[in-house]
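A single protein chain has been omitted; all remaining protein chains appear in their positions.
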Amino acid sequence: MLSSLQNPRQAAAQLMNFGLILSTAFMMWKGLSVISDSPSPIVVVLSGSMEPAFQRGDLLLLWNRNFFSETNVGEIVVYNVKGKDIPIVHRVVRKFGAGPQAKLLTKGDNNAADDTELYARGQDYLNRKDIVGSVVGYMPFVGYVTIMLSEHPWLKTVMLGLMGLVVVLQRE
Amino acid sequence: MAEQLLDQARDIFEGQIDFEGQKLAELLLNVALTLVGAVACFVGYFLQDIKLAVYLALGGTAAVFVLVVPPWPFFNRNPVKWLPVGGTTPPANLVVDDKMFK
């Protein structure tokens, strides 16, 4: 542990390595963001309103370009509502008109009613610009760690404790 | 006393194995885990049963953990033979860390 502090060259190399890992992750995230044209190309499902298709903690890959066709009825989209910070993943069930002015209505598969109640006051439909991306890829369960850590903060303490134990028990 | 206890705990926790054992552990890990993945895929596909595939993969992975992580005796069959302490004087021109031993 302390030996690295005595050797500045080694310490610098470790710092570089750490920075490299961080910047690679950031670069991949932003690269994916550019390719998919979506501000957050990978999202974790936070609610059960699309069950049984998506459970909490599932990972979704989003795509926000319309190469072959417009965003259509039946697609599962992630959208933002003015004044709410948490994006919502629901299915488009109605579409009136075409182009950027098309009116879209969404509904969660597991919900009885459509999303009119979830939209902003006075808003009856979504527009294309409200949509962050359409779900194209799916990976189950992988994002559950983030939900666990944010909902049970004591788990962070437990993890820190375990790391400390490892440091104490490890020999130089 | 506390130092001794900590030292014992460290010994158990560390689970050192010898060099031949490290080579064997690496080989076992790679081969066994790849095999587990392949078997899970094949069985799952031909029986069209994804639950079975997941159980096979997880069970197999647990078995690999048990096989590789603890310092089993078969990882310690080729202990390093150290030279006796203070037995012979070191060779005249032995170079260690760029420093001549004299």
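Letters are used for the chains, namely A and B, taken in the order the chains are written, and counting of residues starts over at 1 for each.
In this text, a contact is a pair of C-beta atoms (placed from the backbone, for glycine too) under 8 Å apart; a residue touches a chain by one contact, two chains touch by 3 or more.
By definition in this document, contacts and distances are computed from a predicted model.
Look at the chain that isn't drawn here: its UniProt entry, checked against "Ribosomal RNA-processing protein 42", "Signal peptidase subunit 3", "6-phosphofructo-2-kinase domain-containing protein" or "Transcription factor bHLH79-like isoform X1", names it "Signal peptidase subunit 3". Of A:27, A:120, A:139 or A:159, it is A:139 that touches the chain left out of the display. On the side of chain A, touch with the chain left out of the figure occurs at residues 51-53, 55, 69, 72-76, 91, 93-99, 101-103, 109-110, 116, 124-125, 135-140, 166, 170. By the touch rule set out above, chain B reaches the unshown chain at residues 13-17, 22, 25-26, 29-30, 33-34, 36-37, 40-41, 44-45, 47-53, 57, 61, 64-65, 68-71.
To be clear about the criterion, only the chains that are shown with their structure count from here on.
Across the complex, chain A is touched by residues 6, 9-10, 13-14 of chain B.
Touching chain B in their complex are the following residues of chain A: 168-171.
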